[in-house]
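What follows is one structure encoded as structure tokens, with my remarks underneath.
Just one protein chain is left out here, and the rest sit where they should.
Coming up: subunit A.
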Amino acid sequence: MRRERGATRPQGLQTVNLSWPMLSRIVAAVLGGYAFTYAFTAALARLLPLQPADALIVATVLSFAVYTGAILWAFACRSATRAWAGLALGVPLALIGFWPQLLERLG
């Protein structure tokens, strides 16, 4: 507790050094996180054993918690690469969410 507030921690406050990995994390959090949440919500709505209207509301209302989790994930994990790797789980989720549309597209 004291350590965090002490006067001898200039490193932690060196906040202007915006590096590429950091930029990558920000993009991962904001855009990657949204894309992941979009896919997650679609998949959840598809999978919930409810009527479509109910599944839609449940999945959509929960989506903001998912997005928050995705943002925190992008910053909390060890490297920017891992952050993106985790968010890439959105791809299979999108396939689940939109498989009827996909089948239609493929003929």
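Just a few scattered comments:
Here is the rule we use: a residue touches a chain if its C-beta (ideal position, glycine included) is under 8 Å from a C-beta of that chain, and two chains touch if they have at least 3 such contacts; residues count from 1.
Everything that follows uses one rule, which is that contacts and distances are computed from a predicted model.
Per its UniProt entry, the chain excluded from the display bears the name "PepSY domain-containing protein", taken from "PepSY domain-containing protein", "Oxygen sensor histidine kinase NreB", "NitT/TauT family transport system ATP-binding protein" or "Glutamyl-tRNA(Gln) amidotransferase subunit A".
Although one chain is hidden here, its contacts on subunit A can still be listed: residues 1, 5, 10, 12-16, 19, 21-22, 25, 29, 37-46, 50-61, 63-65, 67-68, 71-72, 75-76, 79-80, 97-98, 101.
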